[in-house]
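Omission of a single protein chain aside, the complex is shown with its protein chains in their original locations.
Now for subunit A:
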């Protein structure tokens, strides 16, 4: 049997080796760079904590990610609930509408929002044509535009785990509560909602973690005015070639992400939220 075990490891080994050598090792190296360039020590981390710009960037990032998560959970819950419990015959259409953005690249979706929200974008043009506004409103290059487009990108990540969770809920409990005289809303609030919290938690976690490190949409819709951490890092590296500070901020962002996961592990079953996600 011992040799069988070796053979199973032989199957698993190539992917694991590739991942460790070409992915984990370069990540460790990022940390090494932050401690050695330009000089050995914690200099970059001191500089990072003293920098007002870095602090602002982290505050913006957490604010945008939190806002995106809250909106995604609210809208996603309504959508998942109505797909699971309300809409019957049009359900496949509704599911297709939720999944469509999943299969269209983030780049294309961000482009669509730029077309809609730009200074001479479709929304501004339409509102001027019907006389609602005189001068174009600023709908992007601010947090509003970034959050709107990010909600659009992240929403399916919230809907899918909630839908999977709701599908497994036995309606008998809610019906029993109704039979015992609870109003529909009370039965929902007291009986149904608590059962859906695991789905809500894994959806929220996924959206929050992905939002923390998101680059494309904030960079395109923010127009340099909503500098989230990922864009700030790129800026340090590409404009100033400041690898020391850039990698130090990267490590900070990684640690922040890890902390979120560790805290979340107390409320969310990480195994089913991440490892066994279907």
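The criterion applied here is as follows: a contact is a pair of C-beta atoms (placed from the backbone, for glycine too) under 8 Å apart; a residue touches a chain by one contact, two chains touch by 3 or more; residues count from 1.
Just so we're on the same page, contacts and distances are computed from a predicted model.
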Worksheet item: UniProt protein name for the omitted subunit, picking from "PQQ-dependent catabolism-associated beta-propeller protein", "Allophanate hydrolase", "Putative spermidine/putrescine transport system permease protein" or "NADH-quinone oxidoreductase subunit I"?
Response: "Putative spermidine/putrescine transport system permease protein"
Worksheet entry | Hidden-chain contact residue, picked from the options A:46, A:59 or A:104 | A:104
Worksheet item: Which listed residue, A:25, A:42, A:240 or A:267, touches the chain dropped from view?
Response: A:25
Worksheet item: Tell me, which residues in subunit A touch the chain that this view leaves out?
Response: 4-5, 7-16, 18-20, 22-27, 29-30, 33, 75-76, 78-79, 81-83, 85-90, 92, 94, 96-101, 103-116, 118, 120, 122, 125, 152, 155-156, 171, 174-175, 178, 184-185, 188, 209, 212-216, 220, 229-231, 233-234, 237, 246-247, 250, 253-254, 257, 261, 274-278
